[in-house]
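Below is one structure. I have some questions about it.
Every protein chain except one is present and positioned as in the full complex.
Now for subunit A:
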């Protein structure tokens, strides 16, 4: 009875790993096909020759979608890791003194009270757009919820007997945070990063779609969909349907994998 969910989890992890490998290597085997223009085959519907159809410049949509997913994956992963790092550092910083704690809490409340997308717009605007700006913007908007969780976890740990004993031995606060508290919350960080990941991807795509994210010359999913918007009323449905479907499937896979991992830990 116990082996079935574990088998499902292993299967999921395998599929997930394969997907990641395929995506990460896609730039190698796709070559320049996401950018290759065929002027004799513009806006072709899906067929045996053009699997997912072509866009207004005759570029293959399947190649562009795959390249876009790889891009989203990379940006999302970097942003999630950076966000987790910020959350962990600030949550442990908050443990050092009550003043720092109050400051960090205020910062968390501040950032959580502005809608994500508006904060993203502000940050992307401040940094001037581009891949790096998007990664930083998504990381800066996504750390607060995780930091709040980690802070609560650290607070309850700090009141545990073994920390009191260590304090009794005269250990400094910094020592306690580094050696006693941090190792305990590291698994939370892993799961936290994985749970941030799908959000990061969706927000990156949204930001790029609105025109303040990744560069429009890159084959990002947001760029593809913003392009598709222009041709939507002309009935070129494949331009809008496939990139979004790819993104949905990728986010769903990560999301399911993350929640499974959370249950396992």
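Note that in this section a residue touches a chain if its C-beta (ideal position, glycine included) is under 8 Å from a C-beta of that chain, and two chains touch if they have at least 3 such contacts; residues count from 1.
Methods note: contacts and distances are computed from a predicted model.
A single chain of the complex does not appear, and UniProt lists its protein name as "Peptide/nickel transport system permease protein", one of "Peptide/nickel transport system permease protein", "Oxidoreductase", "Putative murein hydrolase (TIGR00659 family)" or "Predicted Zn-dependent peptidase". Touching the chain that is not shown, out of A:125, A:162 or A:179: A:125 (per the contact rule at the top). Among the residues A:8, A:37 or A:114, only A:114 touches the chain that is left out of the figure. Counting over the whole complex, subunit A has residues 106-107, 109-119, 121-128, 198, 202, 205-206, 209-212, 225, 228-229, 232-233, 235, 237, 240-241, 244, 247-248, 251-252, 255-256 touching the chain that is not drawn.
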